[in-house]
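Complex shown without one protein chain; remaining protein chains in place.
Right after this comes chain A.
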Amino acid sequence: MGKKKLSFNDLQNSSTPKKTLGWFFLVVTCIKVLLFPSYRSTDFEVHRNWLAITHSLPLSQWYFDETSPWTLDYPPFFAYFERFLSILAYQVDPQIVHLQEGLNYSSNKVVFFQRATIILSDLSLLYGVYKLTQKLDLRMQKLIWSLVIWSPMLLIVDHVHFQYNGFLIGILLISLSYLEEGRDLLGGFVFAVLLCFKHLFAVAAPVYFIYLLRHYCWGGIVRGFSRLLIMGGLVAAVFASAFGPFFHLGQIQQVIQRLFPFGRGLCHAYWAPNFWVFYIMSDKGLAFILRKLGFNIQIPAASFTAGLVGDASPFAVLPRITPSMTFIMVLLALSPCLFKAWKNPRPQMITRWIAYAYTCGFLFGWHVHEKASLHFVIPLAFVAAQTREDAKHYFLLSIVSCYSLFPLLFEAREYPIKVLLLLLHFILMRSGFSAQFYNRDETRATSGHTKKTVDQFESEGSLSVDVKNNGFVIGLIERIYLAGLVVVEIWGQFLHPLLFGDKLAFMPLMLISVYCALGIMYSWIWQLRSIVKSH
């Protein structure tokens, strides 16, 4: 073979960043298309119903309609977005947007149409990623693209389970990129738009507020006030265009009620891996111990997931949690970050701060969905390759949070797909980070900013891991923890059904929640620590 002259040529290296990014996106688009017939959750019918509501009913009825149990509970911009999609849907098949006849409609047409709208709306993610990575060198860009554009979490949640997270997170990334560029007004504007698409993103609003106040509005009374007015006016205009029509109709209370259903419980049906898992577990543990000691502890009647229904507390020993308590806990957890943002509002740190805010919201929030981990895992990818420590943290976090999504796809058919997606992500990340840090000393091609952070972190010494000069090695504790994930999965999938049969069916899920919550807690502490220590 060596004798053969290959018909390869050295020629044009046409790998411009834009082309390469497009290539990354097209590859994953093929995969998304292949996932069309896979399992879809009730969220699919939810969104179909919203198409029908916005198409067949006048605006005044949108937040009142109860034809289907899946009522509209996203802010108005999302409703407008659905209204726009429903025009196309009507062209594809009028039955999709029919309020009654469309119920649980599941022909290929509606499935392919709705799946395709997600793929198309992912273009906002593409643009956000492009803007945020514009200034980086190509090597770093590719690493980040492979983490974000090829994110297994987005594939699982958006393209199998069915949601529009890629679209929404794309808007968040666009806002972050404006802030990083120093175009604060635009950044704030885009964030306000995002809030009117999905209000759950509001957890980061305090950070935005402090940051914009200090970075954009500070400096001189006249200049400061005029800027505050401009920003305030702009945000108010965005909210007015979203909620104005409903305000005019006098329905604002109904809209708010739909958006914030505090009637739901502390935890979602499947417990998101957050702080409250530990709280519930310790309550159970304490009750058990006290009962053994002879105290008379009653078994609570209410469940955590059903929430405020009735007046009974779902906890046996520990005090009961109310939405306002979770709200205060989130703010408390956020305060160090807010303090930092107040003291030194640096654009380079904003991505970390926002990600941290979403982590706090995830850990301590009321009725959190496991899918919300996307809100911080995706933004963190953009700072994941800056230092070795970042990479190690991100490596662990993204694997844990991807794994915590596994219970979403519970059917046998998708089982190999989710496992393979995670495995590929694992390998890709490992080899990507290895190459990234393997070459740092040789090439010295990294940007000055990155270098500074390296020194800063390395001089502090690291938590638990050995920092070698070459390559990417995760520490022993992390390794054991990740190996534990495999054990948890094997237990839940194979050993538990074998040993217990159908008994204690909640056990494997609970185990996943608790085990993943450990990892997310670690990530939260790590982020908190790095934010507190940053200058």
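The rule is short, and it goes like this: a residue touches a chain if its C-beta (ideal position, glycine included) is under 8 Å from a C-beta of that chain, and two chains touch if they have at least 3 such contacts; residues count from 1.
Just so we're on the same page, contacts and distances are computed from a predicted model.
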item: Protein name (UniProt record) of the chain left out of view, among "Organic solute carrier partner 1", "Cytochrome c oxidase subunit 4", "Alpha-1,3-glucosyltransferase" or "Necdin-like 2"; value: "Alpha-1,3-glucosyltransferase"
item: Residue, one of A:83, A:142 or A:215, that touches the chain absent here; value: A:142
item: Which residue of A:150, A:239, A:271 or A:394 touches the chain not shown here; value: A:150
item: Touching the absent chain when the full complex is considered, from A:424, A:486 or A:504; value: A:424
item: Candidate in contact with the missing chain, chosen from A:114, A:386, A:436 or A:523; value: A:436
item: Touch list for chain A against the chain that is not drawn; value: 1-4, 6-16, 19-20, 23, 26-28, 30-31, 33-38, 112, 137-139, 142-143, 146, 150, 412-413, 416-417, 420-421, 423-425, 427-428, 431-432, 434-436, 438-439, 445, 471
